[in-house]
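As you look at this complex, bear in mind that one protein chain is not there, while each of the others sits in place.
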Amino acid sequence: MAMLEVKNLGISFGGLKAVDDFSVAIEKGQLYGLIGPNGAGKTTIFNLLTGVYRPDTGTILLNGQNITGKKTIEINQCGIARTFQNIRLFKDLSVLDNVKAGLHNHYRYSTVEGILRLPRYYKVEKQMDERAMELLKVFDLDGEWDYKASNLPYGKQRKLEIARALATEPKLLLLDEPAAGMNPNETAELMETIRFVRDNFDMTILLIEHDMKLVSGICERLTVLNFGQVLTQGETSEVLNDKRVITAYLGE
Amino acid sequence: MSFLSYLINGISLGSIYAIIALGYTMVYGIARMLNFAHGDIIMVGGFAIFTIVSTMGLPPFLGILVAVAVCTVLGVTIERVAYRPLRGASSLAVLITAIGVSYLLQNMALLIFGSNARQFTSVVTLPNLKLADGALTISSVTIVTIISCIVIMAALTSFINKTKIGQAMLAVSEDNGAATLMGIDVNRTIAITFAIGSALAAIAGALLCSTYPSLTPYTGSMPGIKAFVAAVFGGIGSIPGALIGGILLGVIENLSKAYISSQLSDAIVFSVLIIVLLVRPTGILGRKINEKV
Partner (left out) sequence: MNKNKVRMQNGITYAIVVGCWILVQIMDKTGHMTSLLRGILVPLCMYSILAISLNLTVGILGELSLGHAGFMCVGAFSGAFLTKCLENLLPNLQLRFFLAILIGAAVAGICGILIGIPVLRLKGDYLAIVTLAFGEIIKNLINVMYIGLDKSGFHFSIKDTMSLGMDETGVVIIKGAQGITGTPKASTFLIAVVLLLITLFIVLNLIHSRTGRAIMSIRDNRIAAESIGINITKYKLMAFSISAALAGVAGVLYAHNLSTLAATPKNFGYNMSIMILVFVVLGGLGNIRGSMIAAVVLTLLPELLRGLNDYRMLIYAVVLIVMMLFNSSPRAIELRSVLLERFRRKKEPAAKEAA
């Protein structure tokens, strides 16, 4: 059974079919790419998968569990975490606190324990600090742990977003254009990190990307989206050599 | 019959709210700020007329003319001195500054005119209208107020739709940055908006004080808040919304004063506002805004 199974997903906005009859199956541990020209509906699919929008049609199964139409928080608790195309960090919180916010549902103490500074507060906060620093180390952000998130350089902000998503202990990680705005060196480094996350965190990753070098470098399978519909899907090398894909990107 | 009379008085009060609400709504639509001092400009208008008519004994129309001039200049000056430097600052900072301006106007009036209520002579000198053999009397102020409101609405709508400045105002309210790129002078457009809003506030002041002829430095405060509520009610940023919101508010307030409790009328007005906003979070005619993810 596939880890994520999406069947006939569709949504329209004011008569325009943004996503139509979208189906995909992603196996556990896979690094899966979702590509397509601008406006093809890629981010809309992420928004459907994470409950930002409710689909008009179709079902989403995560490990066989139907999560269609659930709320964003419920879906996160079921095991899907994401990053955003336009970075959405908690800009006035520290780098460390951004990750600790991600740990919110896994390390608990009550509000009263927090206000009264009971022993549990100190114990859990210490555990959170340790776990958050571990995650920051993966992304080479541990040196900047006490920076305000908005003061990080752009590339690091993207990494911090991934770290925060990982903190929620997802089974499936959705990355929306993780390499956007990065230079070739940073992108190469990011590819390594993504692979590292997949291998060491036992993660399944679905990513949207325009950088073909990154896509062909790390994605095992691809789905190409055009005008809200699946143009083709399959092994990366096959898909990238497909004439229709080249036409969709470059025109006739 | 008494119901009809309450209703007409409600519409008249609502017309005043609507004229004030226009100032709020236009400024909000264009500068994205809540001009808390707007209500106090009404009061300044009231005192300008009071000075001209009651103190100097000049004719009322001259009083209105002077009030409009004073308020327009005042509105533009406030915008230039207090609000323009804050363009680009947080909306909360602008709000607090507006509150400061409101205090300033109130206390200046307090210094000049004192805290005692002044008797305001109505600017409308026409006889009252008696209908149905005297069973229904409609005061001339009421009629003038409703007519003024209709005229102002019509004039403003055609001004915005037909003139270049009006189009510029629409453009700025739609997208400030894009309007700048299209060669529209945003600062000038905002200044004109303040000028129009303040001139309307002067007229509202004349009508308000003619209906409720007691004038203090705090006269504008509560009607200002209510008009702000009316603007939100109708959908802030929308001109027809200000009209609908204002009239509805006036009618609800007057009817609940008459039939339920005069002490609770404000509570009822505010409750209706809350219910409307819970059903339609951006007001009756407000546009729905979706945040893009």
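Labels A and B are assigned to the chains in the order they are written; within every chain, residues are numbered from 1.
Here, contacts are C-beta pairs under 8 Å (C-beta built on N, C-alpha and C of every residue); 3 or more make two chains touch, one makes a residue touch a chain.
Please read these numbers as outputs of a predicted model, since none were measured by experiment.
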item	value
Chain not shown: contacting residue from A:Gln30, A:Thr43 or A:Asn76	A:Asn76
Residue among B:Phe3, B:Phe61 or B:Tyr103 touching the omitted chain	B:Tyr103
Touching the absent chain when the full complex is considered, from A:Arg88, A:Lys123, A:Lys137 or A:Arg244	A:Arg88
Contact footprint on chain A, counting only the chain that is left out	50, 52, 72-73, 76-77, 81-82, 84, 88-94, 96-97, 100-102, 104-105, 107-109, 111, 114-117, 121, 124-125, 128, 145-146, 164-165, 167-168
Missing-chain contacts mapped onto chain B	28, 34, 36, 82, 85-93, 95-97, 99-101, 103-104, 106-108, 110-111, 225, 228-229, 232, 236, 261, 263-264, 266-267, 270-271, 273-274, 277-278, 281-283, 291, 293
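To be clear about the criterion, only the chains that are shown with their structure count from here on.
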item	value
Whole-Å gap between the CA centroids of chain A and chain B	49
